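For reference, the structure I am asking about is given below.
The complex appears here without one of its protein chains, the remainder shown in place.
Letters A, B, C, D and E mark the chains in the order given here, with residues in each chain numbered from 1 onward.
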Amino acid sequence: MSDEISRFGSVQLADLPEDLRERIGAIAEKSGFVPNVFLALGHRPDELRAFCDYHDALMQRDSGLTKAERELVVVATSAANHCTYCIVAHGAILRVRAKDSQLADLVATNPWGAQLDERRRAIVDLALALAQDPALFGEQDLTAAREAGLSEDEIWDIGAITAFFAMSNRLAHLMALRPNEEFFLLGRMPKRR
Amino acid sequence: MSDEISRFGSVQLADLPEDLRERIGAIAEKSGFVPNVFLALGHRPDELRAFCDYHDALMQRDSGLTKAERELVVVATSAANHCTYCIVAHGAILRVRAKDSQLADLVATNPWGAQLDERRRAIVDLALALAQDPALFGEQDLTAAREAGLSEDEIWDIGAITAFFAMSNRLAHLMALRPNEEFFLLGRMPKRR
Amino acid sequence: MSDEISRFGSVQLADLPEDLRERIGAIAEKSGFVPNVFLALGHRPDELRAFCDYHDALMQRDSGLTKAERELVVVATSAANHCTYCIVAHGAILRVRAKDSQLADLVATNPWGAQLDERRRAIVDLALALAQDPALFGEQDLTAAREAGLSEDEIWDIGAITAFFAMSNRLAHLMALRPNEEFFLLGRMPKRR
Amino acid sequence: MSDEISRFGSVQLADLPEDLRERIGAIAEKSGFVPNVFLALGHRPDELRAFCDYHDALMQRDSGLTKAERELVVVATSAANHCTYCIVAHGAILRVRAKDSQLADLVATNPWGAQLDERRRAIVDLALALAQDPALFGEQDLTAAREAGLSEDEIWDIGAITAFFAMSNRLAHLMALRPNEEFFLLGRMPKRR
Amino acid sequence: MSDEISRFGSVQLADLPEDLRERIGAIAEKSGFVPNVFLALGHRPDELRAFCDYHDALMQRDSGLTKAERELVVVATSAANHCTYCIVAHGAILRVRAKDSQLADLVATNPWGAQLDERRRAIVDLALALAQDPALFGEQDLTAAREAGLSEDEIWDIGAITAFFAMSNRLAHLMALRPNEEFFLLGRMPKRR
Partner (left out) sequence: MSDEISRFGSVQLADLPEDLRERIGAIAEKSGFVPNVFLALGHRPDELRAFCDYHDALMQRDSGLTKAERELVVVATSAANHCTYCIVAHGAILRVRAKDSQLADLVATNPWGAQLDERRRAIVDLALALAQDPALFGEQDLTAAREAGLSEDEIWDIGAITAFFAMSNRLAHLMALRPNEEFFLLGRMPKRR
């Protein structure tokens, strides 16, 4: 059943129920390709639908963290979990969102030590605390986040995105999910052209 | 904002959008109380809705693992993550589903060493491998699961439930979510009455 | 040689030397059952006798920590060591001693994060520091304990009980010692009856 | 209260109850000095008495492991726990018992990798498994020990000594117990003289 | 003293002793830029000279591992040590040497799980074993390497390169060494031109 994309095989866009086909088709149109995660989760449409809903509720929320900051949480969490698919795919999105060709690699290679401004450092620190050793997560982590100026709403965003990718990373590890080759180069090149 | 239930406060059932109020109301009617997780996630209805959809897609699926086996995955994962809410709440459900007053405590106190039959042991081992050190998850884990007779579909269930509770456990740690007192005793008493 | 109680087999009360038979008989009379640990250690009467003497010197001391606080140290240490027998058995005693039906489960599921008053939190923190990574134990741990108001004598009690259960937990793991079923329910039910 | 020997102070031999004074006096006469552990535990005579009883029941047993093998378990366990007092003191005793001036240092510096004959390697492996991560201790450890020819009685000895020094090591860390200077050189010099 | 390149400052090429200026000048001519590591180590010319000699003895050896395989060891080791400079710089060299635009990122994000052919997998496994937990390194690691067809000479290369980068990675962490921006894109683009 295993194929190039996932240990558990993958579907074609055309195999998905109509609502998912349209939803993911729209993403593909915008990106120029269908991110493999959708094809790999497609064998369980109910799970894929809930995955998309949860993802969008967290990553496309208008208030609170910026879109780039949300991707920063994803890259930091995925780096701590050594999730190749999510680092490569969301590293690309982070490069695009933050208009920064190095930030994703700096965070992905060493999220604990990357030299970031105070707000970004606090965001990454909170994500790492919850991602890595949740039993030790506590008031000291929240206090540090608040002292860096993060609001309760932003703290929730960081925590909830970290938690969601604790799931996504493990799904990708379960599947040995392969990143689309397009992600590797996305956002690395100077824009003029 | 913090209250007895969560660091981020909680809502009343009546505060929820209608669809969630009905859905969670039905659970409350059946259980005799509203599990705190719903009230604590209620400040973000879109996230709560996706959470419920994902949970039900995984935990109420008809084929594959039995309902008790699904709860066994939850208790083992939550034990590895030291998540008080999920161990206490799903420990109660496991006692009920498996009609066994000791199993949940044996797994919760030491999921690595609990003496289980071969199938249950294989289920718990797979969950622990993915929950704890996902970067090391690999073919050796899948091979062990298959050798114990687990199907690809069952393996997916175990992996996906483990991943979902990697998220849920971290949400509960983020909130310092308090278990309802009803869960502590549920399923512990001999049934005659 | 392995039986339901221990990998190394167990004795009957009647098989023990007279002094131990009387001593453990008295416990059994009070509890209504013989805790399995005594039957499992019975094949080495000299070791069992020293075990009982050491246990009683630490757990039945009149000054310093209360009896409930001593059991709190045991549950926290045993949780860090994932010792099923000691968590279940001493969790029951803690429920009885502290007249609290939830405390034992809260500490057993997550001793690092359980929300406790300052004195109990300091007791548990000191126990965890010595239980888990003794090479790093140092002045900072003692200072924190003193700042929470613990006396030198109480600190010794916490440290010595933690050390004793570092031993007991490992003996239980060596034997795969099974808790008596009576412990699972003890102290969970409202007292009126 | 802290002195050169222990954070919790130490007593003089003359301060001990008569039975302990005689018992430890006899050790001092044989060794030429009073090992610091006795003076440091002396402020709690009941605990010291139980400590000695338990120690002697395990370390002076006639059947099963040799005396040198018992000390080998102590040095390996204490190395895993980084206990300076026990490594230095029992390293000295191991040199004497095994008539080997290098074995103790080889095991103390790297108990996992020290090149030992099959029986000694199996003894050390079993001790390390129980000392370091008792929750993972299981049938695979016992099987390996049996395959190396260790009897059930010898396995018990190894496990029980490891457990006892899990306690002793933590007591020494609690006290920051200082080794007597005599131990550092004992058994290192060629015997002629 | 800290600058954009290193916490301990950096020199200019012209500041170096003549032999180093020529040697590193030659590298700069070939690459089009001076890799920051040389400027950052330049304040200690004797150490820089020995560093270069050791590096070249290991990385430019003609027999044994291919040049690409040597870089694979570096990327795997540096990933395990989360060394940003070495992952980014040697990831670029690996892309060039292996003529593969994805391999470096696959190994850097998850060296334990990257799906590689048997020989490369064995190379990476041996490097990770020595890099991460050297006290546990032993015959089982060497046996696995030999079974994958690696010669004694190749095993030495893998071990010695891993050891050298255990040093280099720590020097880079000490300095918070910043990768040159050229490295981020090197070897990522299709070759036509």
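Simple rule for what comes next: a contact is a pair of C-beta atoms (placed from the backbone, for glycine too) under 8 Å apart; a residue touches a chain by one contact, two chains touch by 3 or more.
Note that this is a predicted model, so its numbers are computed, not measured.
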From the list E:82, E:120 or E:178, which touches the chain that is not on show? E:82
Specify the residue from the set D:12, D:66, D:109 or D:140 that touches the hidden chain. D:109
Of E:47, E:118, E:147 or E:181, which sits in contact with the chain we cannot see? E:47
Please give every residue of chain D in contact with the chain that is not shown. 79, 82-84, 87-88, 101-102, 105-106, 108-110, 112-115, 173, 176, 181, 184-185, 188-189
What residues on chain E make contact with the chain left out of this view? 1, 7-8, 44, 46-47, 49-51, 53-54, 57-58, 81-83, 130-131, 134-135, 137-138, 142, 152, 156, 159-160, 162-164, 166-171, 173-174, 176
Please identify, in ascending order, the residues of chain C that touch the omitted chain? 135-138
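Following the convention adopted for this analysis, only the chains that are shown with their structure count from here on.
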For the pairs C-D and A-E, output the one whose chains share more C-beta pairs in contact. C-D
Report the chain closest to the protein's overall CA mean, measuring from each chain's own CA mean. B
Looking at Cα centroids only, farthest away from chain C lies chain E
With touch defined as above, tell me whether chain B and chain C contact each other through largely the same residue numbers, more than half shared, or through different ones. same
Superposing rotation of chain A relative to chain B, computed on C-alpha atoms, to nearest 5°: 180
Just curious, how far off is chain E from chain A if you go by their C-alpha centres, in Å? 28
With centres defined as the mean C-alpha position, give me the chain A-chain D separation in Å. 51
Could you check chain E for residues that touch two or more other chains and list them? 110, 112-113
Could you draw the chains as nodes, link the ones that touch, and say if you get a line, ring, star, complete or other? other
